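Note that one protein chain is taken out, while the other chains of the complex remain in position.
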Amino acid sequence: MRTLQTLRIAAWLLAISGTMTMSAQAAEEKRDPFFWLSEMNKASAVMVTEQGIVPKELGAKIANAVSKVIADGDKPGAPRSGNYLIVEADLIKAGGPDITRLHSGRSRQDIGSTSQRLSMRDDLLAAFDKLNAARAVLIALAEKHPNAIIPAYTWGVQAQPVTLGHYMLAYSSAFARTAERMREAYARLNRSPLGAAALGTSSFPVNRPRLAELLGFDGLVENSLDANQISPIDSGAELVSLAEAGALTIGALVADITQQYAQTQPWLMMTEGELTGTSSIMPQKRNPSGLVFLRAQASIVIGHAQTFTMTAHNVAAGMSDYKPFINPAQGNQPNNVMREAAALYDQFARIMKTIVFNEKRALAEVDADYSTTTELADTLQRVADVPFRVGHHFASEVVNYGRGNNLKPSEIPYVEAQRIYKEAAQHAKLDKDQLPLTEEQFRKSLTAQNMVESSQGIGGPQPAEVARMLKAEQTKLVNDKKWLDDRRNSLAAAAKNLNMTFAKLKTP
Amino acid sequence: MRTLQTLRIAAWLLAISGTMTMSAQAAEEKRDPFFWLSEMNKASAVMVTEQGIVPKELGAKIANAVSKVIADGDKPGAPRSGNYLIVEADLIKAGGPDITRLHSGRSRQDIGSTSQRLSMRDDLLAAFDKLNAARAVLIALAEKHPNAIIPAYTWGVQAQPVTLGHYMLAYSSAFARTAERMREAYARLNRSPLGAAALGTSSFPVNRPRLAELLGFDGLVENSLDANQISPIDSGAELVSLAEAGALTIGALVADITQQYAQTQPWLMMTEGELTGTSSIMPQKRNPSGLVFLRAQASIVIGHAQTFTMTAHNVAAGMSDYKPFINPAQGNQPNNVMREAAALYDQFARIMKTIVFNEKRALAEVDADYSTTTELADTLQRVADVPFRVGHHFASEVVNYGRGNNLKPSEIPYVEAQRIYKEAAQHAKLDKDQLPLTEEQFRKSLTAQNMVESSQGIGGPQPAEVARMLKAEQTKLVNDKKWLDDRRNSLAAAAKNLNMTFAKLKTP
Amino acid sequence: MRTLQTLRIAAWLLAISGTMTMSAQAAEEKRDPFFWLSEMNKASAVMVTEQGIVPKELGAKIANAVSKVIADGDKPGAPRSGNYLIVEADLIKAGGPDITRLHSGRSRQDIGSTSQRLSMRDDLLAAFDKLNAARAVLIALAEKHPNAIIPAYTWGVQAQPVTLGHYMLAYSSAFARTAERMREAYARLNRSPLGAAALGTSSFPVNRPRLAELLGFDGLVENSLDANQISPIDSGAELVSLAEAGALTIGALVADITQQYAQTQPWLMMTEGELTGTSSIMPQKRNPSGLVFLRAQASIVIGHAQTFTMTAHNVAAGMSDYKPFINPAQGNQPNNVMREAAALYDQFARIMKTIVFNEKRALAEVDADYSTTTELADTLQRVADVPFRVGHHFASEVVNYGRGNNLKPSEIPYVEAQRIYKEAAQHAKLDKDQLPLTEEQFRKSLTAQNMVESSQGIGGPQPAEVARMLKAEQTKLVNDKKWLDDRRNSLAAAAKNLNMTFAKLKTP
Partner (left out) sequence: MRTLQTLRIAAWLLAISGTMTMSAQAAEEKRDPFFWLSEMNKASAVMVTEQGIVPKELGAKIANAVSKVIADGDKPGAPRSGNYLIVEADLIKAGGPDITRLHSGRSRQDIGSTSQRLSMRDDLLAAFDKLNAARAVLIALAEKHPNAIIPAYTWGVQAQPVTLGHYMLAYSSAFARTAERMREAYARLNRSPLGAAALGTSSFPVNRPRLAELLGFDGLVENSLDANQISPIDSGAELVSLAEAGALTIGALVADITQQYAQTQPWLMMTEGELTGTSSIMPQKRNPSGLVFLRAQASIVIGHAQTFTMTAHNVAAGMSDYKPFINPAQGNQPNNVMREAAALYDQFARIMKTIVFNEKRALAEVDADYSTTTELADTLQRVADVPFRVGHHFASEVVNYGRGNNLKPSEIPYVEAQRIYKEAAQHAKLDKDQLPLTEEQFRKSLTAQNMVESSQGIGGPQPAEVARMLKAEQTKLVNDKKWLDDRRNSLAAAAKNLNMTFAKLKTP
């Protein structure tokens, strides 16, 4: 039934927005600004006590108040502000005005800057996870049809046959580079601004490395002005540029599938289901709705990345100065762009999982064009020392003859090939003007299978190289998954240690 | 004379465009597409001979033809095409049609992709060089006035005093991160696509690693479809994002200086000279023209970076497919954006070199506002255990009193401070309601000097940290300069080796 | 209390997002996609009956089913889909399968395209309304301080005194141009695509002009392929460009106020209240939070406008093809950008209403610089025929003397002026080398008051012109308000007529 299918689309549209809403909701419930503020409050409580900025007894009092405020916020429906001044009012209620010493040498500026990094750290790792999943789908497709022949294009025109394995691994390589960039960005991102106070540190003996360690950071953004006011600009720019580059790569692959849909018989098609749609009026329509929305979403990721830049440009430094970094209502923080990129990878993987490859159609598409003629010229040179430019000219005339007579390559009469060669050789004043290929050699040189299998270069579409590259991509993916696990384990260990150390404060 | 000054500006405007034109011209004369194509022709000549794709005698013939074509192109005014098909016609003229075997297993696609990387490699290193020079100017300013007091702002309002050293080193740190990103990008960039042919390698036994080595690459972009068609997208995106991030950071610093110019007595001013201007009608004008143009140029770097993205999005993969990468007339290749970024760093450095800092005015600006009151509250907590929120409330009321009575901080009567404290303490129900600071302590706590010197945190504006960070930034810069030297030496060695190996071909 | 102020900021932040949420919510409850679909269903019911596409009895059945579905959707909490296929299921439930003839010659494509125009029409008028309100605030400020002197800047440096009236009316003029553009855009926008079906009309005798009339359109987008698939691109581009241009103009004015905040004593300041904020750590801070967020929001309007372009570029035509126009979850339709622009005008007006102008400070800022010296040169030419370039040179030397001796213009000794004039006149080889101004003339020529009052040109800052332009701007605003009222009345009349005509269907 159409209605059912329509409802499925509607459900899917909801799911797309759901992905975001849920992730926003999840963030709100679990790892929202209140959560990060609470983590910082725990870390500050430990540090100010250890440094003697507050006596142990006050440290205990602070710890108990912080615990109570967290417990209150965790109650269903309870307000969970990420604004320290609002939370401080609750802390004072729980423990009296002395509690405010927790905030010694701290400001909403370094809290904001740290909160943003904590959250971007989460978002970067989540996007990395989705990116890995997307790579896994591409690698699986390469593994399933490593040597199936498909057309490849340059200047928008069929260029030569390659293999589906070759194609999918090419994109997998590009994704792997993005992964590499994300790992490098993480190393710059996971550094702590906390203790920078407003921008100039303070007169309290704040232990910044200790705060960093407690919060799972790998180091400091040292200069306190840089920490809060300047680094958010280039860090944000780096994050959104990663989202942008990923969207560009996805966009290129999506353009190829989109192009297939304009054909009456595509060789790449999505399985009909909740990611495809129908028409209210046109009975024949099988719309690749998911693909269409995915393409739009790639545009939006890029647009929002550029919105970040628009916002950060031509204004003075400052995390909260003319930039929406601290105002989630305005929604274009680098975090959000990274979250949108994660959703993009996720939906890309979901769509690619439904892709059905029609090997016969792909080969027919290659056979209907003349994209193997480069190998005809190459064969002439390899087998019979015919200069490349002469072989190229001959092959070009074969194409003209074939197209002019509405023939496919396999239908060119051998005798015509011989005639054309003779003319080309005479025109180039070669000594020998006989086509130096037997009919079998001539025929074979025009098959896609031969062309692919003849490839010799590193990185080519031939089976051996596809197999080698498949293994290489799998290995890179395994390493990147391990890296992610290591990061997450390390953050989990830091969180556990923070909780334990903080818990000990309560009973000095 | 006005006219002279005007001519100086005109000369400078010319110089700005000159920077670009000259660099374009330089590129055209020396390291233009013809140059890069010739380098590839030399490398291909060596490789096809070594691999036996052509016999040694033909290798010699090829080498001689290639040499002649290069020599012809080097003649003054001679045409220097980067289009292989045009150059091939000259090669054939020099050595006959057999010469075209040089092109075995190559295409204009991998030539284009390789040419672009060779040129981007140059441009990235050139921009890195200018970036280092800009860092050196910032570090020099920090070294000259490490502990001079200046106001720092948040939310566009004076926040607290820092030091000029602290400020300049903050920006220097941000620049150092950009340098780090450029080094990482270089590692991905300096990989060879050559031998990928159109996109699927070929049936010739092309030795891609050998080609890479001869051209100074550190490795391959392996997958041949990726090499030519996909990697140009994400590599370009990476390069332009680096240019963009750098422009954002410069833009923030320029916003600060711009703001000074709106004051009747700025504490940061450019020395009058060829980077400043006058008015045809307003005798009092001393326009910071160079600064104004610099700001516009930062916008243009960003706009052109986004133009790259606009171009690469929503189209199929392919270096030459719907992207202007190979059409310099359209001018927005990643190379150009990187060149514009290099010019931006260069002009930034030139302007910063003319900056005169007026220490007295900067301190007066701090003293005219109440930005030291945070330290008053901190002092109360440190010295007399006054809860921070109470101290903050007291300080805030001091500010209200002072501003209400049009007093500077240093002019607040001690007796009024005592009265205000009593009210604040009573309001907070503290046991003790006497201001626990002597007049001397009170006065001192409001001076900028004291506030800066009291800072304790890592990365703060205090002299010790500024000195430490100054050394750290200097070390980073030395390392980055060494890295650049190493890269350039390595490329020079590869070029020398290519020339020697190629020369040997000629006499087999 | 700080906490109260903090809560006020939080409330305001909520209000900003609230503005959007509420407007989104309002749209959802009242003029949401279901509402527009229902309007179209009513119009289609009337038209198919009138045209005899369905017999009158079926027309009545359809009308009753449509009414029931609307009534159901209007119940609190009821689902309100804008997807015709989902609503059709309800229509069939209410009236049987024959009801689907309502959809004769219609498609979700023309429904979508029409729905988008109906909603953009609303959004454009709403933004126009807010724009008018913003103009009213600027005009009110001009009316309140028409002739108060303020500094004006070029090249970021004080240029010459103007008046607050002159300044505010300059911006009001720019806003009036945007209003003119919006009126012109409305004429293109308020045209009906309905009846275009998928893109090629249909074989039913659909009366497109009648549908247009019933829905309040002023005409048709005639070509049916254009109507659904092509015009959404340029219409959307036009709408977002209007939002963008408005944001640029606001951004320029905001930059001026922002600059004031960097001063220790601004002459333009927001009244402290719910649009300003404080610091958790810096007691002296009075942050112009509303202004800071407004500036960010202008960036976001522009960024989202450019996101529209990013989405619509390099893809095939089609309202739903690779563009998020029909997927509100993706949120960057032109509608949303126009709504964000409306919110921007609204917040701009709210902030400008709180602006306090300090006339004394503004004059002091002018008097502290030399921006009246143009008039000194002009006076010399007018009064004593001194060539302008000579007068300009003299004035410039007066400035150098004054600045060099740390004097304000009013403090320059007359005798020094005489000396400087003599040198200048001799240098220019004038016959007469005596300063041809009395001390009184000299002094007067350097006052801001004199300079402003001496202005003669149309459009200048002098009282007469300010008064004239004030009246002109008021008239333009009155006309634009009337235009808006006329449009809204006309749409209300069409809606009333549709309801009446539709109601009559039910009892044929």
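The chains carry the letters A, B and C, assigned in the order they are written, with residues numbered from 1 in each.
FYI, a contact is a pair of C-beta atoms (placed from the backbone, for glycine too) under 8 Å apart; a residue touches a chain by one contact, two chains touch by 3 or more.
Since the structure is predicted, the reported quantities are computational estimates derived from the model, not experimental observations.
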Which displayed chains the unshown chain touches: A, B, C
Full-complex contact with the absent chain, from B:Ala71, B:Ile86, B:Ala464 or B:Val478: B:Ile86
Of B:Gln116, B:Asn132, B:Ser279 or B:Asn335, the residue in touch with the unshown chain: B:Ser279
Touching the absent chain when the full complex is considered, from B:Pro209, B:Gly303 or B:Pro463: B:Gly303
Sole residue of A:Val54, A:Ile281, A:Ala317 or A:Met469 that reaches the chain not shown, by the stated touch rule: A:Ile281
Chain not shown, touching residues in subunit A: 2, 153-160, 258-259, 261-265, 277-279, 281-289, 291-292, 310, 313-315, 322, 365, 368-371, 373-374, 376-377, 389, 392-396, 398-399
Touch residues of subunit C, complete complex, unshown partner: 88, 92, 97-101, 103-105, 109, 152-156, 159-162, 166-167, 169-171, 173-174, 177-178, 180-181, 184, 188, 195-206, 208-209, 220-227, 229-231, 233-234, 237-238, 241, 244-245, 247-249, 251-253, 255-256, 259, 295, 298-299, 302, 306, 309, 312-318, 320-322, 374-375, 378-379, 381-382, 387-390, 428, 451-452, 454-462, 465, 469, 472
Where the unshown chain meets subunit B, residue by residue: 2-3, 6-7, 10, 13-14, 16-17, 20, 81, 83-86, 88-89, 103, 106-109, 197-198, 258, 279-282, 292-293, 295-297, 299-300, 302-304, 306-308, 310-311, 315, 320-324, 327, 329-332
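The rule is short, and it goes like this: only the chains that are shown with their structure count from here on.
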Angle, in degrees to the nearest 5, of the Cα rotation that carries subunit A onto subunit B: 180
Chain pair, most C-beta pairs within the contact cut-off: A-B
Centre-to-centre distance between subunit C and subunit B (centres being mean Cα positions), rounded to whole Å: 36
Subunit A and subunit B, separation of their C-alpha mean positions in angstrom: 26
Interface hub residues of subunit A, defined as touching at least two other chains: 88, 103, 109, 197-198, 295, 299, 302, 306, 315, 320-322
